[in-house]
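Complex shown without one protein chain; remaining protein chains in place.
After this line comes chain A, so read on.
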Amino acid sequence: MHELSVTQSVVDAIVERMGDAEVAAVCLEIGKLSGVVPDSVRFCFEVVCAGTTLEGARLDILEPGGQARCRDCDGEFALPDLIPLCPCGSANVEITAGRQLRIRSVEVA
């Protein structure tokens, strides 16, 4: 389950950035096209946080939807899945949002 590695990376990165500060809440951004399942991350979070400065921390997850820009018609459109297809029929599109996997912020206790 790659969500376990992802969650471990989240906790490691936060511990590295925040040092000894006790973390009360974490806000993540998991784009709908990122390939990471938020519920699986929630499932892993508590386990991975145990025994760290994040123990018991609340987890908030934002799930921005997919967005793309067409290189042919220059249109911007919502992309519900990873099939890069513009309403104009072109597949020459650039995914501009929805693939992000980011730690937005943490709340210190």
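Assume a contact is a pair of C-beta atoms (placed from the backbone, for glycine too) under 8 Å apart; a residue touches a chain by one contact, two chains touch by 3 or more; residues count from 1.
Following the convention adopted for this analysis, contacts and distances are computed from a predicted model.
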Protein name as given in UniProt for the chain not displayed, "DsbE family thiol:disulfide interchange protein", "Sugar ABC transporter permease", "Hydrogenase nickel incorporation protein HypB" or "Aspartyl/glutamyl-tRNA(Asn/Gln) amidotransferase subunit B"
"Hydrogenase nickel incorporation protein HypB"
State which residues belonging to chain A touch the missing partner chain.
1-3, 5-6, 9-10, 12-14, 17-18, 24-25, 27-28, 35-37, 39-40, 42-44, 46, 58-62, 81-85, 91-92, 100-109
